[in-house]
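For this depiction, one protein chain was excluded, whereas all remaining protein chains were kept in their positions.
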Amino acid sequence: MRYTPHTSADREQMLRAIGIDSIEALYQHVPATLRQQSKINLPEAVSEFAVRQRLAGLASHNATPADWSLFLGGGIYHHFIPSAVDAIISRAEFATSYTPYQPEVSQGTLQALFEYQTLICQLTEMEVSNAALYDGASAAAEAVLMSRRIQSSTRRRVLISRALHPHYRAVVATYLRNLPHVELEEIPFAATGATDTEELARRIGDQAICVVLGYPNFFGVIDDLSSAKAVCSKAGAHLISVTTEPLSLAVLKAPGEFGVDIAVGEGQSLGVPMSLGGPAFGFFACHKKFVRSMPGRLVGETVDCEGRRGFVLTLATREQHIRREKATSNICTSQTLCTLAATVFMSLLGKSGLRSLAEANVLRAHDAFARLQKAAKLEAVFSGPFFNEVVLRAPDIERLFAQCAEHKIVPGIRLKDYYPELSDSFLMTVTEMNQREEIERLVHTVGQ
Amino acid sequence: MRYTPHTSADREQMLRAIGIDSIEALYQHVPATLRQQSKINLPEAVSEFAVRQRLAGLASHNATPADWSLFLGGGIYHHFIPSAVDAIISRAEFATSYTPYQPEVSQGTLQALFEYQTLICQLTEMEVSNAALYDGASAAAEAVLMSRRIQSSTRRRVLISRALHPHYRAVVATYLRNLPHVELEEIPFAATGATDTEELARRIGDQAICVVLGYPNFFGVIDDLSSAKAVCSKAGAHLISVTTEPLSLAVLKAPGEFGVDIAVGEGQSLGVPMSLGGPAFGFFACHKKFVRSMPGRLVGETVDCEGRRGFVLTLATREQHIRREKATSNICTSQTLCTLAATVFMSLLGKSGLRSLAEANVLRAHDAFARLQKAAKLEAVFSGPFFNEVVLRAPDIERLFAQCAEHKIVPGIRLKDYYPELSDSFLMTVTEMNQREEIERLVHTVGQ
Amino acid sequence: MSTPSVNNQRSRARAPKLIFETGSPGRSAFSWPAEEGKLEKHIPSALLRNDIANFPELGELEVLRHFTRLSQRNFAIESQFYPLGSCTMKYNPKINEIVARLPGFAEAHPLAPPELLQGALTLLHELELMLAEISGMEHVSLQPSAGAQGELTGLMLIRACLVDRGDPRKKVIVPDTAHGTNPASSALCGYDVVQISSNERGVIDAATVEKAMDETVAAVMITNPNTLGLFETNIEAIAEIVHARGGMIYLDGANLNALMGIAKPGPMGVDVLHLNLHKTFSTPHGGGGPGAGPVAVTRTLSEFLPVPRIIKHGDRFELQENCPKSVGRVRAFFGNFGILVRAYSYITALGGDGLEDASRMALLNANYIRKKLARSYHLAYDEPCMHECIFTDRLQQRSGVSTLDIAKRLLDYGHHPPTIYFPLVVSGALMIEPTETETPETLDDFIDAMLTIAAEAKEDPELVKDAPYATPVRRLDEAKAARKPVLRWESSSRADNSED
Partner (left out) sequence: MSTPSVNNQRSRARAPKLIFETGSPGRSAFSWPAEEGKLEKHIPSALLRNDIANFPELGELEVLRHFTRLSQRNFAIESQFYPLGSCTMKYNPKINEIVARLPGFAEAHPLAPPELLQGALTLLHELELMLAEISGMEHVSLQPSAGAQGELTGLMLIRACLVDRGDPRKKVIVPDTAHGTNPASSALCGYDVVQISSNERGVIDAATVEKAMDETVAAVMITNPNTLGLFETNIEAIAEIVHARGGMIYLDGANLNALMGIAKPGPMGVDVLHLNLHKTFSTPHGGGGPGAGPVAVTRTLSEFLPVPRIIKHGDRFELQENCPKSVGRVRAFFGNFGILVRAYSYITALGGDGLEDASRMALLNANYIRKKLARSYHLAYDEPCMHECIFTDRLQQRSGVSTLDIAKRLLDYGHHPPTIYFPLVVSGALMIEPTETETPETLDDFIDAMLTIAAEAKEDPELVKDAPYATPVRRLDEAKAARKPVLRWESSSRADNSED
């Protein structure tokens, strides 16, 4: 059988060694009533060649940037990935190892994670980072949960910006729904597209656990973290920033510079393919003083019995396998290989490369926006500054999307399902991968 | 600059360390008359992304089996390659190491080559194999040269079958052209498509160095090695078999079983992509008694100073870097990574897999042939048994190829440039990769 | 006897530096054509940052060499036997890596219109059906990112259903043999955890559940086979009791590799279970993920499944977002799609019979090891096991050699150790799960090593207690790491790295 190497001779000899005469004997203690009578009802085994054909067939029924012009973002971005990234994460030593429970033979993974933690701290200007969580949305939820653990139990309100990615708000709600003494409230956004911090100031009161903002937010707008921080400080609430496009942090002031308490986000932009939105990873960084309340793995530096530097999983007493129901989170398997991709990606691009890539996004997105305004009379819905995506209003949006589809263009993400009041608007994203010709074609098509 | 890591600070500091103030100082001894005045006249450096776009563009202008039905062989075959093969040869430890001159840190390459040599011996039933040569054609030429070295210098005639691959005959001629005391003569083929061994018997005389036959030959026909061997033995000539489709050796009697003296061939079929005909490798196997006359690298087993088994390049006294103009060949860099691919490929398919793949070729090719005979009245030009390719005569071959081209089919290789008398014929190859539907379409198209 | 390292002064190769300790200011492995325009024109400079301090500046070869060397400091399935109990470290087929990287999958955008994602949606739909068939359940959601998130999702489904019936209840019963994620997920779902003990034969008695079960209990979490590698023989009876009192059965399906084609969870009375595709279905573990933890449920629970749901309309697939009773979203987008592609590829390659064979050979390998080591190591439970067997260090403790020492010594023999000190109910547990993809020859190698270590433990205990010797680093000071955590590199001295 594929992947099971046992020949019939092997089976015989092993059964003999065990002292039984059939494999069934090994599960005789499975009650007869539960034994499966019929075979698993699935198609027959096929050759590797057939598998390849089969999946290539399915893959060919998805649109890719090679045959469609996609101006899509909204939390997942098409960015260039140097071929060296896949070369490294494809190495079996990284790809086929387990969570590094045996540090003596896991220094590769452990050191890479230590480097990842450092890179996230540098990118966010925060003091500590964990070794990542599932995705940006669950990272946001875990941030709220950690804040709740840290704050006095008299505080019960979690304030979340309506300009935060709708999926993220939904996930936070799901994670909180079953927990006692906590309410989730949404803060509206202003005409700038940024969270309305004046409204926030009015609403925050003195019982808020934390305030959660997008940076940049779902509209691509760069939220005003400094005002938000001022409001939070006064109210004794934690400020949590959520970044769905981490490439922006190469040019934008880092959350840490605003005194954000917990900075989380989605890491996909940093060297991980879009892959329908997963797998990538959620990054999670915060103040050093919170470290023993953090969720997820932490890798720390130490020495071996000969004094050589080495790395280990540490502060495990926070985790489920030690603390069980008292753990800071239930997470076990995380997204390590994706964080490795990000570590290699950030190391390759480095200080100047990451910045120039981010600049290319800003400039190309604003250039496309300017041409659309001119040629196609599309107006921005919001006035706030944006990174690489912007919300545009289209008088006849149905027709516009239909026209574009005819030219194999998807101009952006329609917002009607997320914001009824924006049913005539869409979120257009432009990255460095959207070629000039594509933008030309978009402008021309929409201009008609 | 891409790939040169030196910062300007690095350059400064290194120049200072060397004690010069400009790089030009390092080539001041290059005569001014020879110094390049103008810059290299090539396009500017481009990003990795641009390189990828550029080459993807070029690649898209070649036909591949994905969009065309190609019934092409003639020395290069489209066979299935398990993904594990590329996974191994992509490992930097194999791909970016040099010829194993330092055995202590090259045991990976050396052991793999030792295994390769053994696999070739098993496949050909010969006693020794070298670590491969450039390709099948140059291997054929080297075989003739070795035979010439071994035979008494009174022998001067090299008899080569006209049914051997035309490129191979051309390369042998090129290699012999400048050498003294050797003539190349061609032996015709019979109505079977096999080499005319009766004619060979008549012509061989007692001054022949060697006889060179294809097995299978260019027409796909399985040459009669046993009669050829009988003739050669009587005449004291070496028999050299040349296999362009080594997969056939999984079902055909091995050259060694016929007493062939030197068995060479092209290895591409064994796990190496077609890649426009290269790189792959030429295999070269012979009697043990010839070993010190062999061309190319040889890996041998030995022990280290602690008695552990290890492998080294051996019998180097045959080679150019020791023997210089007296070397058995001028070859230095060979095709090691391709032989590694073949080693992994043969190990994966193994005894039963290689056989079943070969059988699939025979059966599918004969099935296609039978349908073409029935539906399209195409006749085989030759009567001899064949492996996975057959020569067909088409009354109106121009029209047939034109018709097929309209349906994105290439029915085979036209023979007019190689054999004027076969200008109305073509060589059709069918491998396991030619899907049933493709064969249907071929039969249907040709049948019209 | 203190033992010199094998990396003695004769071997002078340097340990790898940190990426931050290499490179040079101004270096980069990346180039991108400059765009015209100025950043400040579009974003107020008050919002712009300076260069990222101490961020890497290396060339391409430098980066590749750094991470290649790091990789050489890992054990992995493809270079070592890796019998980590409860982790199902089976072969991760190469073809899965190829298909997951097809542009049609790797470059699909989750928010593209569904018409442009029909290939992906077809795959997801078919994978749901495959997993439902294999587990004997009605419906599947592929959203959860890993087992623990599957547990959380599954418990949320139970809770949502109970709320719908008018009472969420308060408690979840968890056996003492359960994986730590079980109680942790229960707490995260707002439940109090009641721990029950398994009996002297390592399984749960119906009576124990009977005693603990009441109208405040929402669910009982059962792992089957449990973490002792034993089949929970009373599961039917337990399910009856729990259902009779209005509770539900959550099955931790992490060990499904023991059951495929042998016994489906569905008929056991399971209401919801999660699967670990990164265990049973061969997706690579990646040094700690990504994985995928789909949940499979009964018809009753299906209306509560997370959104989006994939709905088939004729031969088209659509996404359903508003399902009034759904627990909502558990993560953004569609789950770890790239992992789901690999699992689909694996199931397609093996087919039903292949999966059954996998489970049967997993049992055969585990019992072979159990039998061969039974004389030299103390078996926690001396009876046939399913996919893994648990030994203890009781015999070796006589000469002061512990499970940890045995594990470390195995490294010198080139094998990854079993899972150690888990499950907690077995003191000094050595939890061995060979999986079906290992040959008897490899098992024999491992068995030889274990037997030799048993002998060493008798004759030269110090040799074992100071192990390992052949690893890039030797035993690491974990206490030091926890006492004054250094969790990141810093340009300045390490002092300020301590917690305030």
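We just call them A, B and C in the order they show up, numbering each chain from 1.
Basically, a residue touches a chain if its C-beta (ideal position, glycine included) is under 8 Å from a C-beta of that chain, and two chains touch if they have at least 3 such contacts.
All figures in this text were calculated on a predicted structure; none of them were measured in a lab.
Student: I'd like to know which visible chains would be in contact with the absent chain if the whole complex were considered.
Tutor: The omitted chain makes contact with A, B, C across the full complex.
Student: Which listed residue (B:196, B:261 or B:432) would be found touching the missing chain in the intact complex?
Tutor: That would be B:432, which touches the missing chain.
Student: Specify the residue from the set B:134, B:189, B:219 or B:382 that touches the hidden chain.
Tutor: B:134
Student: Considering the whole complex, not just the chains shown, which residues of subunit C touch the missing one?
Tutor: Touch with the absent chain occurs at residues 3, 6-8, 10-14, 22, 24, 27, 59-62, 64-65, 68-69, 72, 77-80, 91, 93-94, 412-414, 437-441, 445, 449, 452, 463, 467, 469-470.
Student: Please identify, in ascending order, the residues of subunit A that touch the omitted chain?
Tutor: Within subunit A, the residues touching the omitted chain are 2-5, 7-10, 45-50, 82-84, 87, 92.
Heads up, the rule we're going with is that only the chains that are shown with their structure count from here on.
Student: Which chain has its C-alpha centre farthest away from the C-alpha centre of subunit C?
Tutor: For subunit C, the chain whose C-alpha mean is farthest off is B.
Student: List the centre-to-centre spacing of subunit A and subunit C in whole Å, with centres computed as mean CA coordinates.
Tutor: About 19 Å separates the centre of subunit A from that of subunit C.
Student: Please set out, as single numbers or ranges, the residues of subunit C touching at least two other chains.
Tutor: 26-27, 30-32, 58, 60, 64, 68, 95, 97-98 - these are the residues of subunit C that touch more than one other chain.
Student: Tell me, which residues of subunit A touch at least two other chains?
Tutor: If we look for residues of subunit A contacting two or more partner chains, we find 48, 52, 80, 82, 87, 90-92.
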